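Attaching a single structure in structure tokens format; questions to follow.
What you see is the complex with one protein chain gone and the rest in place.
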Amino acid sequence: MEGWLGPELWQAVRLSIRVSAWATVVAMPLALLTAWALARWAFPGKQIVNGIVHLPLILPPVVTGYLLLVVLSPRAPVGGFLADLGMGFAFRWTGAALAAGIMGFPLMVRAIRLSLEAVDPRLEAAAATLGASRMRRFATITLPLILPGMLAGAVLGFAKAMGEFGATITFVSNIPGETQTMPLAIYAFLQVPGGEDAALRLVIVSVVIAMGALLVSEWIARALARRVAGA
Amino acid sequence: MEGWLGPELWQAVRLSIRVSAWATVVAMPLALLTAWALARWAFPGKQIVNGIVHLPLILPPVVTGYLLLVVLSPRAPVGGFLADLGMGFAFRWTGAALAAGIMGFPLMVRAIRLSLEAVDPRLEAAAATLGASRMRRFATITLPLILPGMLAGAVLGFAKAMGEFGATITFVSNIPGETQTMPLAIYAFLQVPGGEDAALRLVIVSVVIAMGALLVSEWIARALARRVAGA
Amino acid sequence: ETVTVFAASSLKTALEEIAAGFGAETGDQVRLSFAGSSAMARQIMAGAPADLFLSANPGWMDAVEAEGLLVAGTRRDLLGNALVLIGAPDGPEVGLGDDLAAVLGDDRLAMALVEAVPAGIYGEAALEALGQWEALAPRVAQAENVRAALALVATGAAPLGIVYRSDAQAEPRVRVLDTFAADTHPPITYPVARIAGRETPAADAFLAYLGGEAARAVFTRHGFDVIGE
Amino acid sequence: MTVSVDLRHRFEGFTLAARFEAPAGLTALFGRSGSGKSTVVNAVAGLLRPDHARIEIGGRVLADTERGLWLPPEKRRIGYIFQDARLFPHMSVRQNLDYGRKLAPVPPGRAEFDRVVGMLGLEGLLARRPARLSGGETSRVAIGRALLAGPEMILADEPLAALDEARKAEILPYFERLRDELSIPILYVSHAAGEVARLATSVVAIEAGRVSGQGSAAQILGDPGLTPLGAREAGAMLEARVVAHHADGLSEVQAGGQVLWVPRVDRPEGAALRVHVRAQDVMLALVRPEGISALNVIPAVVRDVRPVGADGALVQLGAGMAGAQSTLLARVTARSVSALGLRSGLELFAVLKAVSVARDQAARPD
Partner (left out) sequence: MTVSVDLRHRFEGFTLAARFEAPAGLTALFGRSGSGKSTVVNAVAGLLRPDHARIEIGGRVLADTERGLWLPPEKRRIGYIFQDARLFPHMSVRQNLDYGRKLAPVPPGRAEFDRVVGMLGLEGLLARRPARLSGGETSRVAIGRALLAGPEMILADEPLAALDEARKAEILPYFERLRDELSIPILYVSHAAGEVARLATSVVAIEAGRVSGQGSAAQILGDPGLTPLGAREAGAMLEARVVAHHADGLSEVQAGGQVLWVPRVDRPEGAALRVHVRAQDVMLALVRPEGISALNVIPAVVRDVRPVGADGALVQLGAGMAGAQSTLLARVTARSVSALGLRSGLELFAVLKAVSVARDQAARPD
């Protein structure tokens, strides 16, 4: 594969996987919490949180990237503070992961929330009568029952991360080996006449990877469904 | 509003709403059918269909736009044929709607599919024993029960359409009054020094519209949930 | 009559002003579509309803020409531009003679995509000519286009950047530190041409108008060189 | 209409191989928990497609897997009362009730709707969603929904299990009416003796997926080895006829030439009915007892004495005039067998309290 692509593109492939995986993994617990809050809690400003969650979907990606840049560039207060802690995002792969995670976030939250809303609260009540604390009910009843939704959210988030372009390039720009994910490399190729061939190779690779993830997720989902239907 | 924005931006706002609304409305039945097929049918090549549905998420939007251009441009066989029928998409607002619809499609399908998988098949079986045909079961049992998922899908699709940029500009270009949606207008403003102000206005308008749609959807969802919980 | 012009995004402000003037003078409408040159070239090759193409880059105009889509004899280089080094208004006084890599330290130099976007390609060539590229290459943050590179400097994300003079001129949050000599990079030209397919006298008129005095004044005001007839 | 069922199906760890013919009327499906009753009913409904199946109702073939015939559930015209209710959660009680009704070829009218709603006590609940119903209310709506679908056959899977006695007593006559007046075949799963004794035309006992016994209700309930209700409920099923209703609230009926006094029966004089006399309620006396509260003292002859369990016996009696004899069953202790010297041929008296033939055990015409 590396031979077919050349070391530079191969680097983009590896980076994209890393960025997408981190984006998905780190966003998941947050998405879960957010989905829980939106599905189960009543609190003032709930619709505002809901709106903020959807923002990355509503805004053109470039705008999202621009907002990230404004807030998190090393010269900005927040970004400077984080950079001082050694946790800067600007021009680093972590920033690419952040952008990808944010762009996929609404998709993950929605999928999880739909699952949460489908969980029969009477089962959680039954667990409570058996002595299970709130935490344990969540871990043993709710979580297993929303796994399909979490899985769907993870797939959507991962796929989105694999394809994210606008916010990423605007926020962390295109630094080979650091922030040049596959979509950025593809874009660059498409900007020059005759670059389609190399772009195509990357497209194929990215489709193959995402399809692999998709297949794995479908396989797990089937296993989960079988588990509930009875082994 | 028009005064604050000026006629040109106002045009972009109206176009964006039209494009997003059409994209959502037209994609919905297709998304429903696709979700149904993926959730309920077993057929060869199912995972391929599943993969194709996810493609717009996986691919950088520019690539999706490029593929659309290659297939549907008036010079391409398919695009030419459609153009002859007067149904061309290229460089028309219908093309912008198509691009937006395609980009939001995986989100819609997933949301509907999650809801479908949560429907208790025993209820459909009960309806069958009462004499309801497959179609009627779908219309009277399944459909009402997946309305929350369809609604979630519609919101995601609409929000995505409001924000879609890469595929649209690549496919149908940025023609004021015809294909220049809000994200494209925002982009254009960001390309010139001092355009940030106008861009910001458009961002605000697009956020307000999408939030409005979101609020309406949440409101309907609550009404639906109340309906099931008992009036 | 309506004339549809596909033009590089960076020309937006100037062209809108000129189109308004043209409209007032002739009563014809000019529809301006701004996007990346690559996208528009591809669209034109795919049959987009453009009457005029104003590219930020001769390469894509060549590609369109190779397809035989230009009206013969209408292509000409309309505008030129200069490449400048920019920095924050309150930043240190830096020139192209300085060791930019040393100035940057851990920071980044903002440029457009160095292999894909003309401003980036030109910038790389110029830095190479100045013998600075090798040291700077790992420090470059490549933005989607010149405007995005400008934004990196304007927001303070990068202390230095390389952009067109025309872009830098209108951005109050940056300062032009130095200008690259024209011979350090390939000439920066914006070719224009009539697209074949639609006979519109208005398009021909607008093409002519772009070379006229009124247009020249506007372009110059926005920092472009107008290349003579 | 005869129902003929022949099924074979394998679940992991459970094999169903059931074949039975149910004559017109109500067929009770009996069997312990997990024996396969719901599986049979699901197959008849068309919801479970067994490995092999042949199902025929009054000549109409619903399924014949050998010939690849499999009518989908919606073509079978059944009213299925599910063990787990399965109300439509997004519809009001009224909409649930109307669901099948509107699809019936001849939709039950307004009057019928009101009658069913009244019988089931659903008047106040019509606007309610299922999530806000009590357990019994839920099963009542499920019953109504199935009955109002205008079915040609009813499948009832423990329909009354969640209901109180009073409510059961209100619903049972409706099933009788369906069975008798509309002659709709009914497959009825129940563990409740009273229901079966009162309703069943025939009984099919299922054990671990196989039919272990099958026959008329009289046969099955008269044989403690067969009846799945337990020895307490074994008894005789007498075919009787109403002779007269008396002012003191008793009805006089005749069975096999023998007069029986029972609490008032809701049938016109002359009507046929079935009386279920539990073996447990019959006392035996060697001499006619005098001055007792039991109104029925019937001369009888012992036909058979069969030990049941460790401590008891079931005594089969012939009663009434020769040629029109009824069979009665009496359950007595082993001690009484020896104390009274019970043996075949012994002439004695069967004593039965009128109130033992309780209202909810009487009454069905043929």
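Just a few scattered comments:
For clarity, chains are labelled A, B, C and D in written order, and residue numbers in each chain start from 1.
Here is the rule we go by: contacts are C-beta pairs under 8 Å (C-beta built on N, C-alpha and C of every residue); 3 or more make two chains touch, one makes a residue touch a chain.
Predicted, not measured: the structure shown is a model, and the values here were computed from it.
Touch, as defined at the top, links the missing chain to these shown chains in the whole complex: A, D. When the full complex is taken into account, the listed residue touching the unshown chain is D:Asp157, out of D:Asp6, D:Asp98 or D:Asp157.
The missing chain, though absent from the display, is touched by one residue of D:Asp51, D:Asp84 or D:Glu269; that residue is D:Asp84.
Only one of the listed residues, D:Thr2, D:Ser183 or D:Thr333, touches the absent chain: D:Thr333.
Contact with the chain not shown here comes from a single listed residue; of A:Val25, A:Leu82 or A:Ala132, that residue is A:Ala132. Where chain A meets the omitted chain, the residues involved are 122-123, 125-134, 136-137, 140-141, 144-145, 227-231. Counting the whole complex, the residues of chain D in touch with the unshown chain are 11, 13, 31-34, 37-39, 83-84, 121, 124, 128, 132-137, 140, 157-158, 161-167, 169, 191, 193, 228-230, 232, 248-250, 261, 263-264, 280-281, 283-287, 289-295, 309-312, 330-336, 338-340, 351, 353-356, 358, 360.
In this text, only the chains that are shown with their structure count from here on.
Rounded to whole angstrom units, the spacing between the C-alpha centres of chain A and chain B is 20. Averaged Cα coordinates give chain B a centre that lies 58 Å from the centre of chain D. Residue positions of chain C touching 2 or more other chains, listed in rising order: 151. In chain B, the residues touching two or more other chains are 62, 66, 187, 190. Pairwise, the chains that touch each other are A-B, A-C, B-C, B-D.
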